[in-house]
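Every protein chain except one is present and positioned as in the full complex.
Naming follows writing order (A and B), and every chain is counted from residue 1.
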Amino acid sequence: MLNAANILFWAVLAALLFFARRQRIFWPLLALTLLLLFNQLFTPGFFNLELREGHLYGTRIDILKHGGTVMLVALGMTLVIATGGVDLSVGAVMAVAGAVLAQAAAVHQQSAGVAMLLALVVSLGLGAWNGLLVAGIGIQPIVATLILMVAGRGIAQLITEGQIINFTNPALVYIANGYFLGLPFACTLVLVLLAATYALTRATALGLFIESVGDNDVASRYAGVNARFVKFTAYVFAGFCAGLAGLVAASDIKSADANHAGLYAELDAILAVVIGGTALTGGRFYLLGSIVGAFLIQTLTTTMYARNVSADIAPVPKALVVIAVCLLQSEKARRCFTRFLPRKSPAAPTANAKAGS
Amino acid sequence: MKRINPKYIPLAATALVMIALYVLGCLLYPNFGSLRVVVNLFGDNAFLGIAAVGGTFVILSGGIDLSVGAVIAFIGILIASLISGGMPPMVAIALALVVGTVFGAAQGSLIRFFDLPPFLVTLGGMFLMRGLAFVVRAESLAIKHRFYQQTIRQLAIPLAPRIAIPFTAICFIAVVIVATYICIYTRFGRNVYSIGSSENSALLMGVPVGSTKIGIYALAGFFSALAGCVSTFYMQSGNPASFVGLELDAIAAVVIGGTLLTGGVGFVPGTLMGVLILGLIQTLITFQGNLNTWWTKIAIGVLLLLFIVLQKSISGARRA
Partner (left out) sequence: MSDSLLEVRGLSKGFPGVRALAGVDFTVRRGEIHALMGENGAGKSTLIKVLTGVYERDAGDTRLEGKTIFPRSPREAEACGISTVYQEVNLIPDLSVAENICLGRQPTVFGNIRWGAITRRAKQALARLELDLDPSRQLSACSIAIQQMVALARAMDVSAKLLILDEPTSSLDEREVGELFKVIRKLRDDGMGIVFVTHFMDQVYSVTNRITVLRNGELVGEYPTAELPRLELVARMIGKDAKEVAAMESQHPGVQSIREGEPFLEVKNFGRKGSIAPLDLSIRPGEVVGLAGLLGSGRTETARIIFGVDKPDSGEMFLDGERVTISSPRAAIRRRIAFTAEDRKVDGIIPNLSIRENIVLALQASRGAWAKLSRAKQDELADRFIKALRVKTPGPEQLIKNLSGGNQQKVLLGRWLATEPRLIILDEPTRGIDVGAKAEIEKLITELRRDGLAILFISSELEEVVRTSQRVVILRDRKKVGELAGEAISEHAIMSQIAAPTAESKDVLHA
C-alpha cells in the first residue's frame, strides 16, 4: 500500500500543512488531509496510481478530473461572495454555455474555437445581466440571480431545442477528456484560471476594492471606491467562470444536456467558497481556499463512490459539512462552544462595542 | 383623499396576469374554458401550492427555504415505505407530518440560536433530506393500499358528470384557507409580518422574535411534509429522486404572487394565484402543442423579473 509515490504524496501534503499552519487555508487543508488519510487506511485501491501511455490514472486523478467544474465555478463565486453577494445562476449559465457550444459545433458545424468563443461570450453576457440587476438596479443578489437561475435552463433548452446534442469535435472532447503533461487537461484549465484570477485581483487593485466593498460598503464608497463597478465586474467574471465550467461539463459527456448540466453547481460552489474561508457576508477572499474546498467536496463524493456507497446518499455527509462550516463561522456558535471549554487566554476586547448615545 | 395602498399593487398585478392568461387561453382554445381544465389546474399543482404556502411564511419573515423539494421527496418515499411495511396509512401520514415539522423546527432553531443564514441552513437541510430519501429507499415505490386506491378517489367532490374536485385540490384549498387565517387572524401571523418588515423594531416592540422564527420554519416544514403526503395521493407512489428544483418553482410562485422577497408584505391568496399562473402557463403550452416545455421556464423567469422590478420600484418610491 505504501509505495514511494505515496510516501512522496504524504510528504508533500505534510509540508503544505506545515507552511499553511498560520493561514486561513489550514483548516480546509487539514480536513482534506484527514479525509485522504482515512482513505489511505481504510479504502482499498484508493491510493492506486498507474501510468498508462504517459497518462496517470487512479482515484486521486479522478478527483482532479471531476472536481474541475466546481473549482472553475468556485473561483468566480469567490469574488462574488467577497463583494457580499451570491450568484445562484452559475449552474444555469453552465447549461447555456454547453448548449451554445454543442449547437455551434454540432449543428452549425463551426470550428471548435468559434464554438468556444461564442459560448464564453454568451456567458459573459449573462454575467453582465446579473451584474446589471445587482449593481445597476440595486436588487438583492439572491433575488436578482434567481431570475436567471430559473430562466437559464429554459434558455439552454431553447438553444438545444430540448435535445441532447452530441458532438465529436476532438478539440472539444479534449477539454475534459484529454491529458496534458500526464494530468487531465481540466487541471491545466483550473491552474490557468486560478493564475488569471490571481492576476486579475492581485496584480490590479481589484482585489483590494472587492474586499473593501464586501467588508464595509459605505466606508468604501466614502473612500472613493466605485462599488458599482466592482460588483458588476465580479458578476461578469463569475459568468465567465461558469461558462468555462460549462464547456468542461459538456466536453465531459461529449454532449450538451440542458437539464442536467451544472445541476447544483451553484450550491457546491458556494459551499466550496465557504469551506475555503471566505465568509458569506463578504470581505477577505481566499482563492486557494476555494480550490481546496472544492477538492474536499469532490474527495468526499469520490470516497463515498469508492466505498460503494450509493452516489444518491452522498448529499448526507455534504449536509453535515454545510452545517459544520456554518457553525464554525458563526460568532454566536463559537461563543456557545468555547463556554464549555477551558479558556486559554482572556478574550481580547473587541472593538465593536455599541456604546454611546 | 385616499391613496391606494402600494402594497396591493403587486397583488393586483398578479390577479391581472392570471386573468389575462386565462382569457388568452379561452380565446385561443375552445376547450380551455372547460371546468375540467380549472379543476385540473388545482389538482395538478396541489403539492407545489401547499409547499409554496409554507414558503410564503418563510419569505414573509425575510428568510428563504431551499429544502422544500427534498422534503417532499423524502416524505413521499417515507410514507410509501411505511405503508408497504404494513403501517396503516393514517398513522404513516401522521408520522410524516410530525417528522416534517420537527425537521423544520430544527432548521429554525439553528437559524435562531446561532444566527446562521437561512440560505445555508436550508441548503444543508436540502442535502440531508435528499440523501435520507435515498437511505429510506433507493428507488421509487408504488403505494398499493385500499386507502390510496379507493378511499382517496371517493373523497373527491363531484361537480358535474365525470368531473370532480380531486382530494389533492381539496387539501390545497383547505391549506390556503387555513394559512390565510393564520396570517390575518393570529398573533403569530402578524408577528411573521412584523419580523419581515423590521426585525429590530419587532424586537423593541416586544414581539417574541426568536420563538416566532422557529415557529415559521416548523410551519414551513409541516406544509412541506403535507405537500409530500399530497404528492403520494397524486402519484400513488413515492420517489426519492423526484421534485428536484421544486423549491425554485415554489419561490417563484410566492414572488409572482406579490410577496416581497425582502419580507413584510405578501398574501397567501396571492401565492395561490402565483401557483395558478405557473399552472396556466404550463396548460397553455400543453394546449399549444408545438411550443415546448422550456418556454415555461423562460416565461416564469420573465414574470419573476417583472415582479421583482415592480417590487423594487414600489419600495424605492416608498423610501424616497
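Keep in mind that, in the parts below, a residue touches a chain if its C-beta (ideal position, glycine included) is under 8 Å from a C-beta of that chain, and two chains touch if they have at least 3 such contacts.
Keep in mind that this is a model prediction, so the values were computed, not measured.
Visitor: Of the chains that are displayed, which are in contact with the missing one across the whole complex?
Guide: When the full complex is considered, the omitted chain touches A, B.
Visitor: Using the definition of touch stated at the top, determine which of B:72, B:93, B:265 or B:278 touches the missing chain.
Guide: Spelled out, the listed residue whose C-beta touches the missing chain is B:265.
Visitor: Out of A:13, A:208 or A:333, which residue would touch the omitted chain in the full complex?
Guide: If we include the chain that is not displayed, A:208 is the one touching it.
Visitor: Can you tell me which of A:110, A:177, A:226 or A:259 touches the chain that was removed from the display?
Guide: Only one listed residue reaches the unshown chain, and that is A:226.
Visitor: Quick one: which of B:81, B:109, B:140 or B:197 touches the chain that's been left out?
Guide: B:197
Visitor: Going by the touch rule given at the top, which residues of chain A touch the chain that is not shown?
Guide: Here the touching residues of chain A are 203-206, 208-209, 211-212, 215-216, 218-226, 229-230, 283-284, 347-357.
Visitor: Can you list where chain B touches the absent chain?
Guide: On the side of chain B, residues 2-3, 5-7, 184-187, 190-191, 193-194, 196-198, 200-208, 264-265, 318 touch the unshown chain.
Methods note: only the chains that are shown with their structure count from here on.
Visitor: Whole-Å distance, chain A centre to chain B centre, using C-alpha means?
Guide: Centre separation, chain A to chain B: 31 Å.
Visitor: Quick check on the complex: what are the chain B residues that touch chain A?
Guide: So the residues of chain B in touch with chain A come to 64, 110, 113-117, 119-121, 123-128, 130-132, 134-135, 138, 240-241, 244, 248, 251-252, 255, 261-262, 292-302, 304-305, 308-309, 312.
Visitor: Looking at the complex, which residues from chain A come into contact with chain B?
Guide: It is residues 86, 137-140, 142-144, 146-158, 161-162, 258, 263, 267, 270-271, 274, 280, 310, 312-320, 322-323, 325-327, 330-333, 336 of chain A that touch chain B.
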